[in-house]
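Note that this complex is displayed minus one protein chain, with the remaining chains in position.
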Amino acid sequence: MPVMSYIDAVTQALREEMQRDEKVFVLGEDVGVRGGVFRATNGLIEEFGEQRVLDTPLTESAIAGVAVGASCYGMRPVAEIQFADFIMPAVNQIVSEAAKMRYRSNNAWHCPMVVRAPYGGGVHGALYHSQSVEAMFTCVPGLKVVTPSTPYDVKGLLKSAIRDEDPVLFFEHKRCYRLIKGEVPNEDYTVPIGKAEVKREGTDVTVISYGLTLHFALKAAEQLEKEGISVHVLDLRTLLPLDKEAILEAASKTGKVLIVHEDNLTGGVGGEVSAIIAQEAFFELDAPIRRLAGPDVPAMPYSPPLEKEFMLNPEKVANAIRELAEF
Amino acid sequence: MPVMSYIDAVTQALREEMQRDEKVFVLGEDVGVRGGVFRATNGLIEEFGEQRVLDTPLTESAIAGVAVGASCYGMRPVAEIQFADFIMPAVNQIVSEAAKMRYRSNNAWHCPMVVRAPYGGGVHGALYHSQSVEAMFTCVPGLKVVTPSTPYDVKGLLKSAIRDEDPVLFFEHKRCYRLIKGEVPNEDYTVPIGKAEVKREGTDVTVISYGLTLHFALKAAEQLEKEGISVHVLDLRTLLPLDKEAILEAASKTGKVLIVHEDNLTGGVGGEVSAIIAQEAFFELDAPIRRLAGPDVPAMPYSPPLEKEFMLNPEKVANAIRELAEF
Amino acid sequence: MGKSRHEALGLTDEQVLDMYRYMLLARKIDERMWLLNRAGKIPFVISCQGQEAIQVGAAFALDKEKDWLCPYYRDLGMVLVFGQTARDQMLSAFAKAEDPNSGGRQMPGHYGDRRFRIISGSSPVTTQMLHAVGVALAAKMEKKDHVALTSFGEGSSNQGDFHEGLNFAGVHNLPVIVMVENNKYAISVPVEKQVAGGSVAARAQGYGIPGVEVDGNDPLKVFEAVRTARERAVKGEGPTLIEATSYRLVPHSSDDDDRAYRQKEEVEEARKKDSLVQFKKYLQDSGILTEEKEKEINDAVTKEVDDATEYAEQAPYPDPKETYTHVYAE
Partner (left out) sequence: MGKSRHEALGLTDEQVLDMYRYMLLARKIDERMWLLNRAGKIPFVISCQGQEAIQVGAAFALDKEKDWLCPYYRDLGMVLVFGQTARDQMLSAFAKAEDPNSGGRQMPGHYGDRRFRIISGSSPVTTQMLHAVGVALAAKMEKKDHVALTSFGEGSSNQGDFHEGLNFAGVHNLPVIVMVENNKYAISVPVEKQVAGGSVAARAQGYGIPGVEVDGNDPLKVFEAVRTARERAVKGEGPTLIEATSYRLVPHSSDDDDRAYRQKEEVEEARKKDSLVQFKKYLQDSGILTEEKEKEINDAVTKEVDDATEYAEQAPYPDPKETYTHVYAE
């Protein structure tokens, strides 16, 4: 199987879906001639023309709102928000419109649209090119929120998102873009939205994570194996809807749960995951549910020592697992 | 002590703060001559003039953004968003700007501004005049989020919000406006932001809530007392920052916790409260932590049977408490 | 003798009578809703009163078989012309299961109807602007010859989405018609405190597109402006901005009390220019609307409204379980 980077899996999924279905088109800032500031849409304008790879004016609300209208019409827009931080001007269109279209019209209208956005830090991006914004959307019924961690999942989940009949926010961790490589079949396949995956089996401590920190958890698990601690790692993959069954199963597996995310602790998805476990797998627990997350500060600072302090890493995750294991 | 309605406490707090400090001014849609669509700013334009009670164009991003600028300058703007549902176009100014101003400028600039917004349902307001939007903001460090439930707290907390050196979102439950009455001292007093309050002492089950559902919990507690179930009721009052200490104390008091809010379950504040307890008061618990909340649907429908189905009420809360008590 | 104004526009006597009938129907439905509201039978009304000429004039200029609408909460006249009925309106006002807009989920005035290509609208104002641009973009991509018309009030035209939408449509030359219904107030805020410079139409120049001011009390003038805009659009000449000015004859909604912010005299003055009064006079003067004809139309419309009210009042509410359906595709 070919090995490719996380971002190449994005591009491949886009290309294959555009080939498969004429209604699929891409719109966003610099997605055309420039091929995206991260090059995620590289080569698409050459293949599909500027009508289907649309450079829009610098207006996020319009990008999202036009996608709402076009998707109601029957198109399959894939909108790119250049950085997740810049999704804020589009919140009204996403939350008030896309998320509520099906419900408010009693199923007459719906928005099969995707909003792709690179998120996360560790790239010297400072406050506004490093944010994790998922928690603002995982409280919004009507949306789906997807955060893949591997190239395989990127391709399979992005295809599912494009084929989904409802609006999907597809958050790509920008640090993973070129850092994470993996096997990706050339064939057409999908990964279902709403399904978590056990990325590593273990017996002592369960780590539940997604995105870049999922890789930190895997690294930590490798290290801890040498120390005799067996770590079970669940990749949430989809944050809305959460895969409750998989969460409860993973929690019950070891009775000790550590939830890890880069997004700041308070109000993060970890709270919801913890609450699900505390309500439904309470008697399976052998220790308090622990969360390890980004600090509760407005966003990630630029200066290297501050960025480093903000970011999680395999050591910080390993330490938290060790503590739980010893509990 | 005079008894007044929840909304009159809003007006009184605004009037007194405007009398106390010339820098305080009100801006929003229809806040002037009309006195607000709910009449919360009733009489203010007559007393303070149209410069300090500013009818703005119909533009929420501008209302928030102008407040950001004016507050950096040294004014104390109190912005009204006509319905919390219409805060969405202002999210960029609130989340990217107000919340991050102090941090990003290394303490050189800050935004002492308040954004007031009526939220919540049960008033035949349908999807867009009934929403609870607090969860979108309780994940944003740099903001404070306040949700009073009684007239006394309204006056004291709104005064604290206006005097606060940081941006405060002040959500007023619109069903409480005329329904809830209570004693409110004529004197100047404040209620501290970030402090929960035990609104009823009890020994069997702890209910943690805020806003309208807090009153449902109190009603339920009254009813259950007759059945021999003693309910401890904590009013969060502030959702960001949460009063961790008070939460842990209330949870430990009975070992059985029910968290109640009108906002939809998934991603709601209840998840965070539950996670705090599950991490730090785990061994005090005698039962799984339960949450009772609005359904995970995009928003509250208009038709009476649907609205009724959506809304919580004292009976639904009592049932959930009973279940926990019997656990 | 020269042609009458409507003939000059290529409209037959039947067509202008039909226009009048729709305007009257919209008015009567609206008035009935206020009565029902004051009688405590429906919780909320938001009115088209004063804007019927704009809505009906515009809709007549469109192709009802293929054009798309992204209207706003006052556009009762428009959706009636496109195919909705008095019964549909009453089902919505009573929030009954059969309401075609939303199955009783949304407040009245939140139009949406797949049958007639009316995209479901929300309450936050001006968002539909961008939906119309999205539909127009799709039309261009798919090489279709339909247009999308969107409308909202002059207050709403100050929202950021207005600017972003006109700019997007202008850059990509899209077949969209943006119609601002200037009724002089946004709830209590008069247009002078709302629209800097005083003219919404003047904003068109900034996007290199035509901005047309039209008398919103005259359905024929609105018809003409929208028809011209439509012709441009389908020829690939891009968007048009139309500002049609009239007056909001009633309070903002059943929750409002307009005495706090405007004089009775001002409202009475406006009532004299009411399009229903003026257009009726035009039709009478042209000899098209005879006394007999008028009675016939009036009776028919009244009966339609009566029947609709009765039907809707008796129709069943949605099942409470409907609260949980249609969050996602099922």
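Lettered A, B and C in written order, each chain numbered from 1.
Note that a residue touches a chain if its C-beta (ideal position, glycine included) is under 8 Å from a C-beta of that chain, and two chains touch if they have at least 3 such contacts.
Quick caveat, the model's predicted, so the values are computed rather than measured.
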| item | value |
| --- | --- |
| Shown chains touched by the chain that is not drawn here | A, B, C |
| Absent-chain contact - pick from B:M75, B:M88, B:I208 or B:V317 | B:M75 |
| Hidden-chain contact residue, picked from the options C:G10, C:G206 or C:G236 | C:G206 |
| Omitted-chain contact residue, chosen from B:I7, B:V31 or B:A62 | B:A62 |
| Absent-chain interface as seen on subunit A, which is shown | 29-30, 32-35, 37, 55, 57-59, 61, 85-86, 88-89, 124-129, 295-298, 301-306, 308-310 |
| Contacts of subunit C with the absent chain, listed as residue ranges | 158-164, 166-171, 192-199, 202-209 |
| Subunit B residues that touch the omitted chain in the full complex | 25, 51-52, 54, 56-57, 59, 61-62, 64-75, 77, 89, 92-93, 96-97, 100-110, 141-142, 144, 164-166 |
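To be clear about the criterion, only the chains that are shown with their structure count from here on.
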| item | value |
| --- | --- |
| Chain with minimal offset from the mean of all protein Cα atoms | B |
| Where subunit B and subunit C are represented by their mean Cα positions, the distance between them in whole Å | 37 |
| Mean-CA-position distance for subunit B and subunit A (Å) | 30 |
| Per-residue multi-chain contacts in subunit A, two or more chains | 61, 89, 92, 96, 100, 103-104, 141-142 |
| Residues within subunit C bordering two or more other chains | 102-103, 105-106, 110, 122, 124, 160-161, 327 |
